[in-house]
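One protein chain is absent from this view; the other protein chains keep their places.
Chain lettering (A and B) follows the sequence in which the chains are written, and residue indices restart at 1 in each chain.
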Amino acid sequence: MKHEVNSKEVVFLTALHWVTVSPFLLAILIPIIYKYTKRIHTGWFVLPLPLILFIFLISNLPDISNGDVMHYSMPWVPSLGINFDVYLDGLSMLFALLITGIGTLVILYSIYYLSKNSEKLNQFYVYILMFMGAMLGVVMSDNLIVLYVFWEVTSVSSSLLISYWYQREKSIQGALKSMYITVFGGLSMLGGFSLIYVMAGSFSIREIIANVDLVTTSSLFVPAMLLILLGAFTKSAQFPFHIWLPDAMEAPTPVSAYLHSATMVKAGIYLIARLTPVFGGSPEWFWIVSVAGLVTLLWGSVSAVRQKDLKSILAFSTISQLGLIVTLLGIGSAAIYFDGVPDELYYTAIMAAVFHLINHATFKGSLFMTAGIIDHETGTRDIRKLGGLMTIMPITFTISLVGLLSMAGIPPFNGFLSKELFFTGTLNVMNYEMIDLSTWGIIFPVVAVIASIFTFLYCAILFFKTFTGKFKPENYDVKVHEAPVGMLISPAILGALVIIFGLFPNILSYTIIHPVMTSILPNITEQIEVNFSLWHGFNTELFMTFIVIAVGALLYVLMKKWSQTQFYLNERDPFNNLYDHGYNGLIKGSQAITRVQMTGLLRDYFVYMYTFIILLAGYTMFRSDAFAVDTVNVSEISPYMWALSVVFILATLAVPFINNRITVIVVVGVIGFMMALFFVQFRATDLALTQLLIESVQVVLFMLVFMHLPKLKKEVFKPGFSLVNMGISIAVGAFVTIMALSAFAMGSEAGFDTIAEYFIANSKELAGGYNIVNVVLVDFRGLDTLLEILVLAIAALGVVSLIKLRFTGREDV
Amino acid sequence: MEILISIIIGVLFTVGTYMLLMRSLLRVVIGTMFLSHGAHLLLLTMAGLQRGGPPLLGFDAEAYADPLPQAMVLTAIVISFGVTSLILVLAYRTYKVHKTDDLNQLRGSKDE
Partner (left out) sequence: MKQLKTNNVMLHTLVRIVSFVVLAFSIYLFFAGHNNPGGGFIGGLMTAAAFVLLYLSFNMKTLKKALPFNFDLLIGGGLLIAFLTGVTSMLFGFPFLTQFFEYVQIPFMGEVELTTALPFDLGVYLVVLGAALTIILTIAEDDK
């Protein structure tokens, strides 16, 4: 149902560009605003921006719902095919709405959460705005490289926000961990994008999808897919890269609600959804994505049960829900695999994924905010200390209840609807006509049910441990009371949405979900029906829900028994040990290498470099069989030359063994003058003159310096050193000789025309000079000469500053 | 002659490298000088030697020696003068400050 594409190439930023750019501009202004308006909370100045963007996007929603697509292109690095293209279709629209919508609520919430007196608000809002702009850039750019740049900016701003309270050791560790993992993924993703460019010849996602055959038939298909999935999985905290997300909970709660549950961690999901049209048709994609999601789903939900910290439970819950969405996207990709069979069997999963994405943002956002309220008002997030808050914080309690019921999948809230759809999707897998799916397919619904049981269980733990039971005032340092109204607005709005989407899910179906599915499954769009209802009759899905509720409730009742086991007491995720070992190993390893290699001795560094150069260059020459000696085309050697050469070689060989300073200078000077004689023999008059003069000046220089320096000593080496030095020196000499011989022989053999012919022919006509060398210097290659005298000038200034400028205080040169 | 010069280049590089690996700073400086000598000869040799007269059009000859390597080497000579001077002065200052020119004694502390 794609009608027309508003595609236009523009030179200036369009309104759509401004959506991405404006947060960055405001971020620049924030420090100034903060400085001059200390009395007003900086958040009030930030709040209008996401609100305006949200309204702007909503006003464009009807067009998107009709299947229109907005696309504006602005050249950035056109020579490399990199354009700042903004592209707004259903999928981008959904994410952009989430980013701006949740962003508005989070900023409103943060105004009450962060005190304007004690917090560094300027930094906080700069980072948040940076993130917002980057995230909008990720979801709205059509160009993969631009997407990558924004992607990394989200990683950086996320790290900065996690380490916002940088005085805490744990904040810094969490920030580093998230940085390492997501940037590692980002880099491999960049590799994947490059491979895509190699295959499809374009960085534009639209063009790649249009030429998808180029990608699917290429041998680079699987490597590119794996690399890109690595990026998506690290960002979306998929197993086993999920370990950074719980540690990211050190960030202030508004950040956790915004970045680490609603938006940034969904960037990976966005990428998977966005590239489903490219990779979706392959069995590899189906298996990797759905199995990774399934494992994450299970692991996250089981781990969440073990946590004692409110935000940790929510973090693992987020991991598991992200896994759920990824699973659904993986299962749904089969719709492309079975091309031309537009069957509900296949696309239900995608529908469930999109729907759950929206639902998760609403209920998890509100839950994070209420957790933040509890933390803010009681001073603790430990469920072993909390209890009985139902009567003290009634509004917070109500909002949490709605969110938790939705997360547990209980009707009539939106979580129930998407969970039912999720069950349908997993059940459908058994009917897929793929290899062995009739037997292996059973795993999908079974895991889904087990994970849902644990989901129900941790929801129950969250609820009962926090709000019921006996209130113990001695557990808190502060007097506990209900939060201020301003703090409750945002979670209340999200809670209301949970109910509205639960009762009237079809307001979403054709406004946003259908356009999103059009983006994910471009080939089978016409027949997709999007319809949700609370009641499906007594079917398998309902039966599964009953099992979930029954077993989950039973497990909660039995909690006293299993809470004494190691499973519950040892809450740390075992994969953290893997990370810790790897991290420490890396540091120890690099320290060990540094200790061995960085001896502080010039000689050792030279030995490394020379050995490496000889091996590398020698190997290259050996491989390309570049050895040759030309004995035919050589010019004759006069007796005079023989004599000169013998003296030259003897003088050179003597230099290392002379221990008298004056003698060394004289011999070195003589060698220099003999160089001038060589140049005369080579018909290079200018060179001979230059060498002669340089040598004269240099001898004076040496004399001046040597007067101040100590006498030369006979060098005594450690045994073995001398031999190594000798060996390396001879190897270098031999290598250079062979290279010179081969270069000469190959050059005359290949019969290249030297570019010198041009200079010889044109020196007189074009430059009016007879001395070709000089003409080359001042005319043909004038720029080289200009830069060369610049180097000389720098060297002279270096000498002056070394001699004339003295460091004050302790001199440590 | 190219073969002879190639061997001379090899000798220059051998001695230059050997001196770079020695302990006295001054010998290291001289080593760099030898390396630049060797590099200059290498550039000229690769283009072939003694083909025709000097590259002066006023000089009546059938062919002229390749002017391009000559121009390159000319700049290289001047630059290596600048670089050698800089290293020499660096060595000089190092000695003035640390009272030694022995590289074994000049290595930093272990923690660096």
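We adopt the following convention: a residue touches a chain if its C-beta (ideal position, glycine included) is under 8 Å from a C-beta of that chain, and two chains touch if they have at least 3 such contacts.
Please read these numbers as outputs of a predicted model, since none were measured by experiment.
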Residue of A:I82, A:A654 or A:L792 in touch with the missing chain, whole complex considered: A:L792
Of A:A134, A:M351, A:A448 or A:I694, the residue in touch with the unshown chain: A:I694
Among A:G191, A:G747 or A:G769, the residue in touch with the chain that has been omitted: A:G769
Contact with the hidden chain (one of B:I5, B:L49 or B:V78): B:V78
Chain A residues that touch the omitted chain in the full complex: 685-686, 689-690, 693-694, 696-697, 700-701, 704-705, 707, 767-771, 774-775, 777-779, 782-783, 785-786, 789-790, 792-793, 795-797, 799-800, 803-804
Touching residues (missing chain, whole complex) on chain B: 54, 56-58, 74-75, 78, 81-82, 85, 89, 92
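Here, only the chains that are shown with their structure count from here on.
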Whole-Å gap separating chain A and chain B, where each centre is the average of the chain's CA atoms: 45
Complex contacts: residues of chain B adjacent to chain A: 1-15, 17-24, 26-28, 30, 33-34, 37-38, 40-42, 44-58, 64-68, 70-71, 73-75, 77-79, 81-86, 88-98, 100-101, 103-104, 107-108, 112
Residues of chain A touching chain B in the complex: 598-603, 606-607, 610, 629-631, 633-637, 641-642, 645, 648-649, 652-653, 655-656, 661, 664, 668, 671-672, 675, 678-679, 681-687, 690-691, 694, 697-698, 701-702, 705-706, 708-710, 712-713, 715, 725-726, 728-730, 732-734, 736-737, 739-741, 743-744, 747-748, 754-756, 759-760, 763-764, 770-773, 776-777, 781, 784-785, 788, 791-792, 794-796, 798-799, 802-803, 811, 813
